[in-house]
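The other protein chains are all here in position, but one chain of the complex has been omitted.
What follows is chain A.
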Amino acid sequence: MGSYYDIDDIIAEEEPVSVVLQQPANGVGIDPSAEKNCVDQGSKVELPFWLANELCQRNAVSVLVPACFDEKTRLEIQADPACVDLRSRSPYFYEFGCKMAPIVGDRTLGFLLFSAFRSRYKELLTKAHTASYVAAPKILSRLTKEEVNLYEAAQSSVAAFKKWRVGGRRFQPASVLGRKRRSDE
């Protein structure tokens, strides 16, 4: 679990998750529209994932499958994974799914994620290495953060190789030398 300081991890855990409370909660202002400050047992609230995770481990809530993994998404992924706009569901689709899988009672989530990633990976492979800059924004808007990382890694290495291939100056002046030094008093 070396990802405590990982920014992506932190943001991924901010995703809202709807939970059903198993115990009544007093004194918390979760639902701003309620008159009283306590929430009854069995009611549905939206909590960020990190909170839901902790409460679930204490058996205080039970977690429902979030909206980004619902039926509509599943059908779209089965139809054509490469074209599904996963970013609009959640930019941290895979990470979020990985975290959700142990606590939510849905066995098929893992399969869904895996098959989606595998099919999209094929597309990503070819596009990342060969696409020009024109096509980039269209594809990038559909990818999750994780896939964008992959994509950019490939792009940068291909670009570096092309730049090297062209040739040019083997030696470049150090950036420190470029600036004019002000004479000291």
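We take it that a residue touches a chain if its C-beta (ideal position, glycine included) is under 8 Å from a C-beta of that chain, and two chains touch if they have at least 3 such contacts; residues count from 1.
Going forward, contacts and distances are computed from a predicted model.
**Student:** Suppose you had to identify the omitted chain by its UniProt name; would it be "DNA replication complex GINS protein PSF2", "Aspartate aminotransferase", "LLGL scribble cell polarity complex component 2" or "X-ray repair cross-complementing protein 5"?
**Tutor:** In UniProt, the chain that is not shown appears as "DNA replication complex GINS protein PSF2".
**Student:** Kindly state which of the options A:Q78, A:S141 or A:S157 is in contact with the chain not pictured.
**Tutor:** Considering the complete complex, A:S157 is the one touching the chain left out.
**Student:** In the complete complex, the non-displayed chain touches which residues of chain A?
**Tutor:** Residues 94, 97-98, 101, 107, 109-111, 113-114, 117-118, 121-122, 125-126, 128-129, 146, 149-150, 153-154, 156-158, 160-161, 163-165, 167, 170 of chain A touch the chain that is not shown.
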